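All protein chains of the complex are present and in place, except for one that has been dropped.
Take a look at chain A:
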Amino acid sequence: MQALYAQLLVGLINGSFYALLSLGLAVIFGMLNIINFAHGALYMMGAFVAYFLLNLGGINYWWALLLAPIIVGIFGMILERTMLQWLTGLDHLYGLLLTFGIALIVQGVFQNYFGSSGLPYAIPEQLRGGMNLGFMFLPIYRGWVVVFSLAVCLATWFLIEKTQLGAYLRAATENPTLVRAFGINVPRMITLTYGLGVGLAALAGVLSAPINQVRPLMGADLIIVVFAVVVIGGMGSIMGSIITGFALGVIEGLTKYFYPEASNTVVFVLMVLVLLVKPTGLTGRAA
């Protein structure tokens, strides 16, 4: 029984990464209608920026949490301005192909210069060590990841669903022409939204840098699972992707305990089941 609690907690930790990443995807899909396949590569860039900040600039983890999302977010906004914006109104497939191509190029460039085994990034001093919870030894850093990403997820949800700015955004996706008529700069808002989604990916990258090696392929391995999370949760649903992210982390964690061999397929099995029963995803609305 003790082991089971531990696995639940570990699942929650992985779930926080799924939640952060799928949230970014959901925001981008919901607002821009783009299936952002570059998300994994941008997540990886977040981790690499943290690495560079520390090793080239001596800038620590805490600043990286703030700076890396901004830097990668700006990179994302440049992508949106120069490439993605031309795809407005076209079939989803074009956005998918473009972002997939961008992901391959970015990963290729990083792999060319940094190899595939990755670079080390140490856990910040304040978060080292762990607590004995009785049923498990919880590294403080992992606890921090859960709390922090939950807070970020909820803040994003609040921003989009409960504020004036969020209302503009949602309105702009429903009917951009009308919103423009009210004097709101819709293209700029869309660029900023893409930047926000990308920033969330980069933030997840910084959070994961001390846990995993900082590797060029770290995002490629994760992105497929995250897409499954988004599909299960319902494309474009903010709360849906947060909840599904955490829930699937837990389910995957339990699978690792009861039948480890299936642990990297269980998410996809669930995805198939959900698609069979409710093709719009658990919380999705019919298009």
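We adopt the following convention: a contact is a pair of C-beta atoms (placed from the backbone, for glycine too) under 8 Å apart; a residue touches a chain by one contact, two chains touch by 3 or more; residues count from 1.
In this text, contacts and distances are computed from a predicted model.
Colleague: For the chain that's not shown, choose its UniProt protein name out of "Dihydroxyacetone kinase subunit DhaL", "Sulfurtransferase complex subunit TusB", "Lipoprotein" or "ABC transporter permease".
Modeller: Per the UniProt record, that chain is "ABC transporter permease".
Colleague: For a quick check of understanding: of A:W62, A:F137 or A:F158, which residue touches the chain that isn't displayed?
Modeller: A:F137
Colleague: Of A:Q85, A:N212 or A:T280, which sits in contact with the chain we cannot see?
Modeller: A:N212
Colleague: For a quick check of understanding: of A:L96, A:L119 or A:L159, which residue touches the chain that isn't displayed?
Modeller: Within the whole complex, the residue contacting the unshown chain is A:L119.
Colleague: Which residue numbers on chain A touch the omitted chain?
Modeller: Residues of chain A in contact with the hidden chain: 2-3, 6-7, 10-11, 13-14, 111-120, 122-123, 130, 136-137, 139, 141-142, 211-213, 215, 217-218, 221-222, 253, 256-257, 260-261, 263-264.
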